[in-house]
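Quick one: the structure is below, questions incoming.
For this depiction, one protein chain was excluded, whereas all remaining protein chains were kept in their positions.
Up next, chain A:
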C-alpha cells in the first residue's frame, strides 16, 4: 500500500468507461443498425439474370419466319491472360491487330479482374475453329447466346428487328432492362415485345471481394428459372409473302392481302425490302447504315406508313354510300360526254373517253369519273349549297366508317392514319362558305386531299367482300402454344351500308375484271371482283393501284396493290394482285388468256430515277399539288400552295429526312 492507493479506482474507472463505450458502439452497429446486413449481402450477392429464349414467329401454316440460332461471345478476363500468339488469335476470330489491342484496353478498363465481352456474336463457323484452339489462349472464354435468324429472309418490315436498348427504353421499363439488353425495335418484335421476351430468371451467386463466383446464394433459394418467350403464329402465308416480294422487286409500293372472314393479313409486302438477316450479327452496324442511307428507304413500312391517293379504287365505296343514303339507285343513269361539269370546272374522264349512257355497274366497270362526280355532288349538295359543310361532314363520317382517316389499330407500331379532310379543313383553306361541292369534287373520285394506306385500301375490300363489315386486320393470329386469340379480332365492325346494296357494286367490280379496266388480269375459273385506280399525282407518273377480292361468293382474300410511279392500275397493280390471289386460292399460277406471266413482273424495274424524282420534288414545292384545284381563282391557288408547302416542310422534318425523306413525302401523293 502506498499513498496513491486510491488511484487504482481512477484507473479502473477510466478503463471500464472506455471498454463500455466500445460495447455500446458494438451494440449500435450490430444490433440497432440494420444497414450493415444489407451491405454485407450486396457485397457477396451477384444477381445474374438468366435470359429466356425469345419466342419464335411462325407463319399461318406453321413455317418458321424467325427463330433463334446460337452465336458465341468471346469473353476475356485480363487477370488470367498470359502471352499467346496474338496473330493466330486475330486470324481465328477475324479481327486485326489494332482491333485486338483496342478490345483488350477496353476489357482492362472495365475491370482487370472480371470477365467482360471481348468480341460479340461470333458465328458458328468461326466459333468451331476458335473453340479447338481455346486452350492456347488462357484468360479467354466463350459464352453461347442466341440471336434471331430468318430462314427465308422474308417479311422484314413485318418482323422488324431487335437491338440493344436505348436509355429511354431503360427509363420507361422501370428498371426491367439494363444496358446491353435487347429489345424489339420495330415491327412485331416491338409490338409483341412483352410476349416474345419471355420471363427472365435469376441466379443469385456469391462472389468474393474480387468478384469471383463462389457458388449459389442460400443454396439457390432465391433462384428462378427463365421462361421462354411465347411463340407467335402470324397470319402471313410465307409462300404468298415471298411471291409478293418477288413481284414487287425493283418497284416502290406495297401489297396487303386480308382474309375477309377473319381480318388476318395474308400478305404484307413493302417494297423495296431487305433481308432481315442483315440486321443481325457482327455486320449489323454497317448493314443498318447502308439501309438507312438507301434513298428508296427500305425501312419505310409502306403498307401502313405510305399515303396514297386511292384514285378510282375509291369509287365502289363512293357508290355504296350513295345508295345507302338514297341519292342514287343502282338503276340511276348518267350520260357521260367524256367529262363532268362541276361549277365552272370540267373534270375529264380518263383519257377523255366518252362512256355515253352509264348505270352504276357500268360506271364502276369502266371507271367513269363523270358518274361518280355526279354522285358526289348529289351527296354534298343534298341540303343545298349553303349547307355544304354539314353535308360534307356527313359524307366524311360515312367514309370514315370504312376505316379511312384513322388508324385501324393494326398490331404493329407506327401505323399511319391516312388523310380524310373535315369541312373545317376547307373552311380554313378557303374561308368559311368559300367552297362548294365543285371545289372538292376530286374527292369523289378518290383524289385530292384523300389519302389512304394500302392497309386501309385492303380493309375496304375486305368490307365489301363481307358485304358490310370487317374484322380488325391483324398480323398475329394466335399467341403461344394455347393459340390465344385476342377478343377484339372476333368483333364485326359494321360500316353502315346494308348488305343488300352491295350487289350492284360488286357486279360492277366483277365486270372490271371480266371486261373492264383490269380484264388482262382475269384469272380463269376464279371470279375476282376488283377496281383499278390510276392515282394521279401533281407531277411524275401516276401510281398504279388495284384493289380486289375473290372469289365473288364466299371471298377468301381481299387485296390492295400499289405500285408507285407505274402508270395505270390495270397495267401493273392488277396483274400483280391477280397472281397473289391465284397463288393463294390455287397454290399455283395458271396460264392466262391475256398471256401475262409472273416472270415479266418480277423482272420489271420501275424504280424512279432519283435525279428526276428530286427535280420533281423541288418543282412540286413551288406548285399547287392538286390538279383539280388549279382551275380555281388565283388567290385561292396561292393560299393553298403556301399552305401545302408549309405542310410538306413539316412532313419532311417529321420523316426520316434527307433525300429519302423527300422521296417519301412525295410518294404520299400530295
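Throughout what follows, contacts are C-beta pairs under 8 Å (C-beta built on N, C-alpha and C of every residue); 3 or more make two chains touch, one makes a residue touch a chain; residues count from 1.
As a convention for this text, contacts and distances are computed from a predicted model.
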item	value
Chain left out of the displayed complex - its UniProt protein name, from "Cation:proton antiporter", "Cell wall polymerase", "4Fe-4S ferredoxin-type domain-containing protein" or "ABC transporter"	"Cell wall polymerase"
Sole contact to the chain not displayed, among A:36, A:124, A:292 or A:515	A:36
Given A:136, A:164, A:208 or A:599, the one touching the chain that is not displayed	A:208
Chain A, residues in touch with the chain not shown (by the definition above)	2-5, 7-8, 10-12, 14-16, 18-19, 21-23, 25-27, 29-31, 33, 35-37, 39-41, 43-44, 206-210, 214
